[in-house]
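Dropping the structure in here first, questions after.
We show some of the complex, not the whole, and keep each chain where it was.
Going by the order they are written in, the chains are A, B, C and D; count residues from 1 in each one.
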Amino acid sequence: MDNRPLGDLGRPGRGGPVFKPRSEAARGYALSSPATAYVGFLVAAPLVILITYSFWTQTYVTLDKTPTLGNYRAALSDPLVHHLMLRSIWIAGAVTLATVVLAYPIAYFIAMKARRKTIWLLLITIPFWSSYLLRVFAWKLILGFNGVMNSALLGLGLIDEPLDFLLYNEFAVVLTLAHAWAPFAILPIYVSLQKIDPSLLEAATDLGNSPLQRFLRVTLPLTVPGIIAASLIIFVPTVGDYVTPALVGGSDGKMIANLIQVQFGAANNWPLGATLSLLAMMSVGFVAIVFVIAGRGLGGRIR
Amino acid sequence: MTEKNIIELKGVEKRYGSFLAASGIDLDLRQGEFFSLLGPSGCGKTTVLRMIAGFQEPTQGAILIDGQDMAGVPANNRPTNMVFQSYAIFPHLNVANNVAYGLRGRVPKAEIDARVTEALEMVELGGLHQRGANELSGGQRQRVALARALIMRPKVLLLDEPLSALDKKLREQMQFEMRNLQQSLGITFVMVTHDQYEAMTMSDRIGVMFDGRLEQVDTPATLYARPCNRAVASFIGEMNILPATVLEETGGMLSIEAAGFGRMRIERNVNATDRARDIIVGIRPEQLEIKADKPADYPATLKGKISNVAFYGENIHYHVAVENIDKPIAVSVPNYFHTVDFNRGDAVWLGLQVASVIDLGKERKSSQREKT
Amino acid sequence: GGADLSVFDWSGYEDPGFFASYMAKYGNEAPSYSYFGSQEEAFTKLMSGFTADLAHPCSDAVRKWVAADLIKPLDESKLTNWADMLPEIKEVDGIVLDGKLYMLPFEWGNTGLIYRTDKIAADAVSLQLLADPAYAGKIAIPDAASSAYALASLATGNGADYTNLSDEQFKEASDFLRAIHPNMRFYWSDAGQLDQAMTSGEIEMGWAWNQSELNLIWNEVPAAMMRDVDKGIATWVCGYVHLKSSTTPDEQVYDLLNALTDPVSGQYIIDNWGYPHSNAKAFEMADQANIEAYGFSDPKSFFEGSLFFDAVTPELEAKMLAEFERIKAGF
Amino acid sequence: MKRPSLLVIYAFAYLIFLYLPVMFLPLFSFNSGTIVAFPIKGWTLDWYRKLGEQDTLIQALWNSLGVGAVTALLATAMGLFAARAFVRYRFRGQAAAEGLVMLPLVIPGIIVASSMLVLFLFLGLQPSLVTVTLGHTFLALPFAVSILKSAFDDFDASLEEASYDLGCGVFETFRRVTLPVVAPGIVASILVTFTVSFDEFVLAFFLSGNQPTLPVYIWSQIRFPAKLPNVLALGSILLFASVMLLVLAKYFQRRSTTRDV
C-alpha cells in the first residue's frame, strides 16, 4: 500500500537512540541494506568481470582486449559444449529429483510425526560437520569394488562377483550428491510442511479423502513452494559442481563445469571460461524458470 | 424437524492423558433440528463436535449416526461434514474448486459443475467461481466453507464457532442466513459457540456444557426460564443469585426463606435432582420492579440503594445494594423514552413476583478445571 | 625473521626436514607457506594477482609461467649446491629456457604404468595392454592432458617427439587415447583415488606417479611400476621458481633455495619421503636399500631413456587440452 | 499403533544413509595403512598420537575455527537486520532485495572465487584469513537470512512496541526484547553459517594467503595421501566434539528453560 516517494524518510531525527515512527519503507531499507549492499557488491563484481572477459580473446598468456563475439560463436557451435551442457542439466535434474524424492518423506516425518523436531533436525545436520572430501572417500569405500556394499551382497550370497556399476558413473554422482544436499532439501520442505494449517488436512478428510488422496490433493500442492526452493538450491549449484563428477563420476561423469574449470585452470583461457560460465548460467536460469513455472502450474492443476 | 434421532451419544467420554475433556455425554439429536453446544472456553465443545465428525475417538461410550455405531469409522466415511472455525479454505484452489473438492472423482464432471453453481447460489456467492482463495473477505470465506460442506449433502452439518471470526454486522447477517438455509434444507446443524445470543437466536435446542459435562439440554426459552443450576443460570443472561433455606417441600412446591425477600413458596425445579436445606434461588433482572416508593402490588419487596447504573441500549441495568446481601442485585428496565431515571446513591424499592423465583438447587463447588 | 619469506607450495612441503639450514640461520623460524592442490589452480591464483616469493611448479609448467611474466631467472652463482646437482637434470627443458635458468630442480620422479603384480605378469605388461578389451573397466589414467599425451606418445612410439608432435603423431596419440577410453574406469584427479582403487582391486593398471607406487608398497599392496625404459616411462622434475611478485630480499630467497638443495635435505627426503632428490650427493648419503626398493638406483637411465615432461609448445598444449576434453566426453 | 509405520522405518533408514559415510571416517582413522580402502591393514592409534606433531594441520584447524566463528557472527548480524526488515516492513524492491540475498547460493563457486580474488586485490586487500572470512560471509548470508526470517515470523511485533511504549529506546529494546526472544533463531543461524564456512573449499582456496583453512589444507594434501589418516583422525575428533557440544547445548538449554520458568 505504501506509495510514498523513496526519498521521504520521515522527520529529521533529534539525535539519540529513540524510537521514531519513520516510514516502514525507510526502516526496511536501512535494516536490509548492509546485507543487500554486501551481497550486491560481491555479486555484481564477478558478473561484470565475467561479462567483460567473455568479449575478449586469449592467446596463450596474453589477452586481446578487442571486443569480439568469437567466444560465443566458438562455444555455441561446439558439439562438445552442447553435449556437456545437456548432460550437466540432465545429471543435475536427476540429482535434484533423487534428493527431493528421498528427502520429502523425512521432512514429512519430522514436520508431521516426530515428537522431538529439533533433535531430528540436528541429527540431519551433524554428518555434514566433516570434510566433503572425506565423505566422498567414504562413499567410494562403500560403493567400491571391494567395498561395503559389495562385501555385504557377496556375504549374503546375493551376488557371485562384485558389482562394478555402483561406482564411477552417473549413479554414483547422483547418490553422492543426494547425500551431500540432504539438509538443503529437507529444511525448505520441512518449513513449508510446518506452515500447513492442520485444519486443512482435517477438512480434506471430512470431505471424504483417504490419507493418500489427502496427501496428493492438499499436502503436496501446498508444499510446492518448498519443493521449488529445495530444487533450485540443489539444481543450480549441481550444474556448477566439478569436484564430485571428477571424484566419483568415472569416465562418463564429466560435466560442463569440468570444461569451465579447465578453461580457468589448465587451459588458462579465461575469456572462453567466462563465456561458457555465462552460457551455463543462462541455460540454468532458463531451465530453472521453466521449472518454477511448470511447478507452480502443476501445483495449481491439482484439484 | 421430526422426532427421529439422527445422532445419539451414549455415555461418551474423552480423556487426554489423565485430563477429562468430556465425560458422561448422553445426547440425542433430532433429524432436522438446529442444535447448539454452548459453554465457556475449554469446556469441551470442540472435543464433542470432533468426536462426532470422527477426528477423535471417544475413550468410552458410543456414537451412533442414523442408527449406525461409528466406532472405527474414519472421518472420511462418515455422513457428516464440518465447517471449521478457521474455515480451512484450501489456499491453492479457487472458489469453485474448493466447493467441488469433496465431489471430484466421485461424481461426473457435469454434475459437479451444476452442483457447485447451485451451492454457490445458495450461499449467495453466485458468479464467484474463479475467485482465488486469498481474495475472499471473512464473510465470503465463511460462505465458501458452508457451500463446500453442504454440497456433500451430509446428514449432519457440524459447525465449530462458524461466526466468531466475523464482525458484529456480518455476524448478525450470517446468523439470519444460516438459520434460513438450515430450515429450507432440513439438514441437522450442530453448532459450537460460546456466544449465548447466537445460540439463543439460532437454535431449536441448546446443550450447555461446563468442564466436560453436558449440564442441560433444552430449548432457549426453557433454558432461560428454568436453568438447572447456578452455572447454567449465570452463563445464559444475567441472574441474581440469593441463598435460601428450604422450610418444607410439598407436591412440587418448596416453602423457602430467601435472603432479603423472606418466606415464599416457589416451584420445585424439575431439573435439579439433589435437594438440601440450603439452596440457592435465582431471579432474572427483568423480573424485578424498581420503584422510588414501596410498590404495593408485589408479594415480596426489598429496600436498597443504587450502586451502579449500566446502560445496555434496549435496557438499563440498575445495581441495587441491599443490606445483608453480598452482591448488588441487578434490575433490568426497558429503555422506553429514557423516562425511568435513578442515579447512583438513590434509595429505591424492589418488587418481586414470587412466581419468577427459580429454584437452582444446592450450591455446587466449582470444579478445579476452572481458571482465572 | 624466517617467516617473512613466503612459499606457494603443495601441502606437506612445509616439513622442516627439507630446509633445516634455513631455519638455523633465521632464528629457528620456518618460511610461511600457502598451498595449492594443482599447478593449474596455482597458475590461476597467481594470474589473479596472488603474490609470494617462491613457488613450486614442475618443469612442464615453466614455459607458460615465464610467458605469463610470473617468474624471473635465477642467478646460478648464488646457488651454492648447483655444482652437486645431478648433471642431467640441469639440462632439462623448462629448467633452462632460452639459456636462462628459471627453476631450481628439487625433486623428481617417474610417471609410469603401475599394475597389480598378482593379476598381471611382469613380462606381459605393456602400455598397449591398456587398450585390451580384457581390461575393460580395469584401468585409469590421470585427468590431465599433458600426462595423458605423454602416455599416448610413448605407446605409439613417438615418445621422443613428445614436446613437438607432428600433426600425424598427434593424431596417433589421440587415437590411442580414444582406443583406451572405453576401458577407462575413471580419469583420476587425485592420487588417493588411484591408490584406493588399486588397493581394492577395482583397477589393475594405472598411469600414475611413483609416489602412488610408494604408497602401495608401504601398504603391502602387490603392485609395481613398469620401470622398463624401453616399454615406456616418463620422468618429471619439479622445483622452485622465483616469482616476480617476490618482495623479500634475494639473499633470503637464495638461502632457502640453498637449504632445499642441501644434500642433508636430499637425504631426508629420500629416506623419509621416498622421493629422489636433485642433489647427486644426497644419493650417496641416503639409505641404499630404500633407493633400491623405490626404484631409482639408476637415475641416469631415466634421464636418458624416458620421456621427459618438458614444456610442450603452446600451440600443441592448447590442442592437447582441447582434444583431451573431447576424448573424455566420448567424442 | 504398535507396529512402527512405514514412515518411521523410512526415517531411520534415511538416517543410516546419512550417517553411513561418516561412520567410516573413525573406522579408518584406526587403520595402520595409509590408503583408505578395504581390507584394513591393521589397527593403530598412531594417527591420533601423531596428530600433535602436525603443526600445519592443527594451525589450519584453528584458522578454520576462527574464520567460521567470525563468519557466523558477521553473517548472523547482517542476516538479523535483513530478516527483520523482510519480515517486519513492506517496502518497494523488497522482493528483489530478498532474491539478491539468496543469489550466492546459485552462482558457481569457481566464478565467484576467482573474480572475488581479482576484486579484493584491486581493492588492495591481500589474500588472507580476512578475505576468506569476507568471502564466506557472502556465502553464508543466505542461510542466515532464511533461518532468521522464520525466527522473526514467529515474533510478535507488538513486543517491541510495548518496549518503546514503556520508555525504552531502540538499542535498549533490541537488547532487552528482540535479542532474547529471537535467541533460538540466532543460535541456529550461527550453527549453520559456521558449518557452511567450515566445509568450504573453493573460495577459501582462492582467497587464503599463507594461512590455509582446514579444507584447503586437506585438499592440497591430495598429492600426499600418506597423510590422509591424520586428517581422518582429526575429522573423527571434530565429529565427536560437535556431537558432544550439541548434547551439552541441549542439556543446558533444557536446564535454562526450566530455571526461567
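Criterion: contacts are C-beta pairs under 8 Å (C-beta built on N, C-alpha and C of every residue); 3 or more make two chains touch, one makes a residue touch a chain.
All values derive from a computational prediction rather than experimental measurement.
When all chains in the structure file are tallied, the complex works out to A x1, B x2, C x1, D x1.
Operating definition for what follows: only the chains that are shown with their structure count from here on.
Averaging Cα atoms per chain gives one point for each, and the point farthest from that of chain A is the centre of B.
With centres defined as mean CA coordinates, chain C is found 37 Å away from chain A. Chain geometry summary: the mean Cα position of chain A and that of chain B are 55 Å apart. In chain B, no residue reaches two or more other chains under the touch definition. In chain D, the residues touching two or more other chains are 36-38, 114, 118, 219, 228. Every pair of chains meeting the touch criterion is listed here: A-B, A-C, A-D, C-D. Residue ranges on chain C touching chain D, taken from their complex, read 6, 10-12, 14, 32-37, 41, 44-45, 48-52, 190-192, 195-197, 199-200, 211, 215-216, 218-221. Interface residues of chain A, counted against chain D in their complex, comprise 1-2, 6, 16-19, 24-32, 34-36, 38-40, 42-43, 45-46, 49-50, 102, 105-106, 108-110, 113-114, 119-120, 122-135, 137-142, 144, 146-148, 151, 179, 182, 191, 232-233, 236-237, 239-240, 242-243, 257, 260-261, 264, 277, 280-281, 284. On the side of chain C, the complex with chain A involves touching residues 38, 40-41, 43-44, 47, 64, 67-69, 137, 143-145, 181, 184-187, 189-190, 192-193, 196-197, 200-202, 314, 318, 321-322, 325-326, 328-331.
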